[in-house]
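The structure is given below, and queries will be raised subsequently.
Missing here is one protein chain; the remaining ones are kept as they sit in the complex.
Chain naming follows the written order as A and B, and within any one chain the residues start at number 1.
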Amino acid sequence: MNGLSLDLLGLQLFTGVALGALYILMAVGLSLIFGMLTVVNFAHGAFYMLGAYVGLWLMMHGANFWIALVVAPLAVAGVGLAVERVLIRPLYGRGIDYPLLLTFGLSYIIVELVRVAFGNTGYPVDTPEALQGAVDIGVGYFPLYRLFVIAATAVILAALWFFLEKTSFGLIIRAGARDPQIVRVLGVDVSRVWLIVFGLGTGIAALAGLLSAPLQGVIPEMGGPILAEAFVVVVVGGMGSLAGAAVAGLLVGIVVSMTSLFAPEMSRVAIFALMAIVLLIRPQGFFGRAGLMS
Amino acid sequence: MTLERTTGRPARSSAAFREAGALGWARRHRAALAAAVILVFPLIAPFKALAVLILVYGLYALGFNLLFGYLGVLSFGHSALFGAGAYLCGIAFVHFGAPWWAAIIVGAVSGMIVAAIIGALAIRTRGIYFAMVTLALSQCVYYLFYEAVGWTGGENGLRGVDVKTIDLFGLHLDFVDPLTRYYVLAAFVIASLFVLSRILASPFGAVIEAVRENEARARASGYNVPLVRFVAFVLSGGFCGLAGALLALHLSIVPIETLHYDTSGLVVMMSLLGGMGTFFGPFIGAAIFLMLENLVSLWTVHWQLIVGAAFVICVLFFPRGLWGTLLERLEK
Partner (left out) sequence: MTDDARKFTSISRRAIVAGAGASLAAPFSFNIARAQQGNIKVGFPVPLTGPYGAEAQDQVRAAQVAIAEFNETGGLKGRMAELLVRDDKLNPGEAATRALELVEGDKVDFVVGSLSAAVQLAVNNVTKARKVLYNSISQSDTINEAKDFSPYTFHEALNPHMTAGAVGRYAFQKFGKKVVFLTADYAYGYEMVNGFQAAGKAFGIETLADIRHPLGATDFSALLPRIQALKPDILIISNFGRDQQIALKQATDFGMKKQMKIVAPILLYTGRLAAGAQAFDGVVGGTSYYWGMEKTTPSAKVFNDRFRKMHDGKVPSDYGSLAYAGVKTFLMAARAAGSTASEAVIPAMEALKYDYYKGPEYYRKCDHQSVQSVFIIESKNAPANDPDVFNIVATDEPNEANLRTCQELGHT
């Protein structure tokens, strides 16, 4: 192929990792919520979008990017808590379809409310001053901001791992994911755990949304495509598995990046083909437990 | 597979059929009653094209409901069956000059073939994974049709499915006339209602519901559960493919959006709104959804807010759908 070199392949790989970072952030929230609550959260893309818009609103009112990056996810997590408490909790025990359908309808509402408040047209979001420009990473120049997104994702993943593996609350979450009934018998208030997990997941989605804003700008429909891609990541990685989400997120990012190099128009379908193949060979995904939710 | 029943019929519908009284009578003649509603519907619809659209999506939802409501399997890839029916009907008409009725048959059969292919691949997976595999495979179908520009028109959609007149039993019908178009297409929908009703009342219909209620018991009773699921999926594909074919003739185009996953989501919403697992509920759901959307989008561009809210309320307070809830009230 015209212009192909080892440097280009290396750069392409890096681009894939940067793409994968956002998928991972979306997927860990989805996966956590699914693993714990068995809720397939179709509103996850809407929370992603909401995070970007809340951040935008903060920046319009004088906050800088870094403050927005902290405040917006917290605010959206608050919305997530309310949604779980008011809308989703009544549906536990009524099968997997109902929360799925509820969040599906909810995403319509959130997106439309944002359109009412901010209009249909998107807004540009400038890359923060300190992260503009490109740096030499050995194989070529790479935008600094994308490196920052990779780093931020790594930090979030490390913090999540620490939280789940090293704290007593994390222990309860992991136990709750495995067998909520036993946990309840042991005297733990499982509904409080579920509440917090939902808030955590939506907060991370909001963070991902705001991180994506300087890359793509914001628009009410921005949550749609990434939700589809994040579902692929979660399903390929195995529903309910954090490690699965991380590995599959990187894989999907790299697959998109590499198909973009060799057959760009196929990059969108490539991930669905990947998902179909993985599921047909290993129906529970890479790290999923067989039999879950059958 | 053996379809004889070993033990008593476990399904709900069979109990319903023994029911006495007005409701029981209505259930026994459900297809005829539904047909009667369809025949008078254009009188109350806001405009004819919307009435036809309700017919088409109503049939699409009926086909989906066979799988979702009666078998209890959630598919997120039904747009592939609907869209394949629409496209192949259109392709048969535009590229091969097939007569309109043959094109419709091609559409319905295509729906079944695509369903057979997707079904063969996906039927092993369960629950939420089934929904995801069907979604992924339908995306692949979308891409296939999107790229086959010469046959499908690609993103521009397939144009020229222009049926101008229909000659039938010596009658010369003007298909461009909205009311004629409605009744010609309604004939197919009504026929489907009778077929579907017959399937559901058959031993196979009872097996479908038995699998939904208790899969382990159905398996223990000697039924080949994967085969039941497969056959139901293919039958569902036939109805959805037919609905797609009718859409192609009605709009005279096939937009690529018929294959989009939004179209899969739409049918889930319609079924749920009306009442999954009820015979006519999905049809009612399609009617309510489209009329609501039509009405609300006239006075606000924010119609999705109203539709989304209606949907959330339905999930929270009418889990059996509007029609299903109504039936439940009547039964008491």
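Going forward, a residue touches a chain if its C-beta (ideal position, glycine included) is under 8 Å from a C-beta of that chain, and two chains touch if they have at least 3 such contacts.
Computed from a prediction, not measured in an experiment: that's the story for all the values here.
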Residues of subunit A (touch criterion as defined above) contacting the omitted chain
2-5, 7-8, 11-12, 15-16, 18-19, 60, 115-116, 118-124, 126-127, 132-134, 140-141, 143, 145-146, 215-217, 219, 221-222, 225-226, 256-257, 260-261, 264-265, 267-269
Touching residues (missing chain, whole complex) on subunit B
46-50, 53, 149, 154-157, 159-160, 162, 164, 176, 178, 247, 251-253, 255-258, 297-301, 303-304
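As a working rule, only the chains that are shown with their structure count from here on.
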When centres are defined as mean Cα positions, the distance from subunit A to subunit B in whole Å is 33
Hey, which residues of subunit A end up touching subunit B in the complex?
40, 87, 90-91, 94, 96-98, 100-102, 104-109, 111-113, 115-116, 228, 231-232, 235, 239, 265-266, 268-269, 272-273, 275-276, 279-280, 283-284, 293-294
Note: in the complex, subunit B contacts subunit A through residues 74, 121, 124-129, 132-133, 135-137, 139-140, 142-143, 147, 261, 265, 268-269, 272, 302, 304-305, 307-312, 314-316, 319
